[in-house]
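Only one protein chain is missing from this complex, and each of the others stays in its spot.
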Amino acid sequence: MGRKRSKYFRRKNLAGYLFAAPWLIGLSAFVLAPILATLFLSFTSYDMINAPRWIGLTNYKILFTLDPGFWKALGNTFYYMFGSVFLKVFTGLIFALLLSSALKGMRIFRTIYFLPVVLPSIPVMFLWMMMFNPRSGLINQLLGFIGIKGPLWLNSPQWSKPAMILMSLWGIGGIIVIFLAGLQDVPEYLYEAAELDGANKLQMFWRITVPMIMPVIFFNTVTGLIAASQVFAESYIMTAGGPLESTTFVNLKIYLLAFKDVRMGYASAMSWVMFMILVPMTVLLFRISRRWMDY
Amino acid sequence: MHHWHRTYSGEGLKVKKSLLILFLITLMVAVSFGAAAKVKFWHMYLSGPSKEIMDEIIAEFNETNKGAIEVEDLAISFWDYWDKIRVSMAAKQEPDVFLHDLGNVGMRASTGILLDLKPYLLAAGFDPEEVFFEGPLKMCSYEDGIYALPLETDVRLLFYNKDLFRQAGLDPEKPPTTWEELLYYAEKLNVLDKNGDYEVVGFNPLYGQSYFWMYVWGKGEDFITEDGDIVVNSPGIIQALEEWVALINELGLEKLLSFGANFGWGAADAFIAGKVAMGIQVGNFIADLAMYAPDLDYGIVQIPYPVQNATWSNGFSLELSSRSKNIFAAVEFALYLLSDEVQLKLAEGISSLIGNRRAAYQSDLIEDPQWKMQIEALEFTKFRPFILEAPLWYETLQVATEEAIYGTKTPDRALNDAQKLIEAEIQKYKMTH
Partner (left out) sequence: MKGINRAKSIRNFTIYGVLGFFSVVYLIPLFWMVSTSLKPDAQIMSIPMRWFPDPPQWSNYAKAVDSFPFFRYFFNTLFLTSMNVLGNTLTASLVAYSFSKLQWKGRNLIFYITIATMFIPGQVLIIPVYILFTQLGWVNTYLPLIVPAFCGGGAFNIFLLRQFFISIPDELMESARIDGASEFKIFRKIILPLSTPALFTVALFTIVFTWNDFFGPLIYLHDPSMWTLAIGLRGFQQQYSTNWNLLMAASTLTALPLIILYFVAQDKMMRGFTLRAGIR
């Protein structure tokens, strides 16, 4: 009995490793190795031409004591992350529900909502800059129709981040697609049984749909937070981090440090501090979600 | 081989000599049969007339040096160029000759990746001070060497709308030359609508390439002390910022911002749309005017100054890798690109200015008064000083300027804070280097 059992476990383990093998290679070679390299670099001064020079904790010391700009950028990043992600996931779910209905023409609607994901990002950003134009842009003109004087949007330190959050809501096509796929997997009979029991739509939504697609909700939330924490292109191209550094995000700082300022060691240290802050946050999310998921 | 050893002295020397001749003949034969030294050259001339000219220039060079040197070029779009060259340098894969930012040559020179061109220039009979403009050449120098060549550069000038001048009763052939004249004319050129908002702004200090540091230089101040340290909060500079802020406040910040919000770029540019009477722009703006408003009657003049003539430039440098395997060939090519003939050719194709002063004055383009004015500006132009320990100091200055303009800080507080930030950057650099 003992022998059979360990053979079974060995076979189990083997299968697990075999299936995961491509990723074990990919993870260690293309992901972990560079990541550990940056960890090493964070303790060095590296101008990217000559060999890195060990300086111990100096980069971290500077980051914590001499760089108020980093903490401001961190604040901006969190504002953007939490301001956009939950809104996006929620709206994405609502739209996915609407789009999964069996009405005619949904195909066209689904394509329309997916469009933003497909269009090349730079022209789209310029379009948004035009739409946010305080005087002649579409958004303030529409607000004007209902009697509201729109703010300066991207030109205002207070409204620049809300503007970018609004812009990000436009790009929820990817989230919708994933929700659509997830909604497919909810077994039909659950709804039928609930209907027979006299449940209404709202109850069915909360009691059946949401729990069944929890893994997908979780996925969209986590990947949404990760993507939002790395927001960069919009601030680089549309606002150059301004006005008054209101859209300077951590990733923008890191890019400028690594590519413009040639302070790769310091940029690495900043990335790791960011990592150390984000990971515990997500672990917390994992813990909370465990109570909700069932697997 | 051992024959040679045995017949070492006396006859050996004769053998040695004949071996040498044999070697040289073999070398010449090998060279002429295509063992050409390859020179990799990266640049940004991806399309349009500048691409055609560059292709021609390279083809001519390859033809003249057939068998000995072959230049392989790669054109990358401007926005992507910097990332591509940065990563290739990090991986020791950079090309032999490449364009880069004239504004921060020192950053690369200090790492040792650039070849010091001074000895080669002198050996080739190029006296850099005679051949190149002073401002750009200074940006190419680092410590005692010259680590780059000024390939192309630009200047800023004051563009003014002649029609608006006439409408305001001003003589379109007599544009302002001093700062006081500029402000006087500006007031006359302002046109307000019935709400008191700007219809036309005479001179908009927030428009185009108008930046605070240009005013600082115009007042005869500088950002570098005699010791070579960076200073942004000297009394002169604080005074300048106070005046700059006062000017904007007199025009009305809110009104200027909401005015500016109406416009964008291309055909929607404020000057091109005829809504800014006098604005500071870079020389390439002439091409924009030709494309979007060919009928606009405009003139250009050197930027009016309070104390001394000032304008500023950016540009592209030509740099060589010190790790190149074909240094002599690369130097040949670089000197060729900066030679009078080639620079004359380049001047026709690119929309910017060239770095070779001799060529600039010899060119037919000097007949064109607009071009001539730009060349004259190049004689006294300034570049933002490059500070190795705080290369982005001017961005800190710009933020301080904005804070003073928006009123969140007084000018002296904003500049003092900026100075502290810059010094902190320098200290950080020293801690890690």
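Here the chain labels run A and B in written order, and each chain numbers its own residues starting at 1.
In this section, a residue touches a chain if its C-beta (ideal position, glycine included) is under 8 Å from a C-beta of that chain, and two chains touch if they have at least 3 such contacts.
Everything quoted here is computed from the prediction, not taken from an experiment.
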### Summary
Out of A:165, A:178 or A:238, the sole contact with the unshown chain comes from A:178
### Query
Of the residues B:38, B:66 or B:92, which one touches the chain left out of the display?
B:92
### Task
Please give every residue of chain A in contact with the chain that is not shown.
12-13, 15-20, 22-27, 29-35, 37-38, 41, 48, 95, 97-103, 105, 107-124, 127, 130-131, 136, 138, 170, 174, 177-178, 180-186, 188, 191, 201, 209, 212, 215-216, 218-219, 222-223, 226, 229-230, 232, 250-251, 254-255, 258-259, 264, 267-268, 270-272, 274-275, 278-279, 282, 295
### Task
Go through chain B and note every residue touching the omitted chain.
44, 46-47, 74-80, 83-84, 87-88, 90-93, 262-268, 273, 282, 284-285, 287-288, 291-292
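What we mean here is this: only the chains that are shown with their structure count from here on.
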### Task
For chain A and chain B, let me know how many angstrom lie between their CA-based centres, rounded off.
39
## Note on the structure
Residue set of chain B touching chain A in the complex reads 82-83, 86, 89-90, 107-108, 111-113, 257-258, 261-262, 264, 391-392, 399, 402-403, 406, 408, 424, 427-428, 431-433
### Task
Spell out the part of chain A that touches chain B in their complex, as residue ranges.
45, 47-50, 55, 58-59, 61-62, 66-67, 129-130, 133-136, 152, 155, 242-245, 256, 259-266
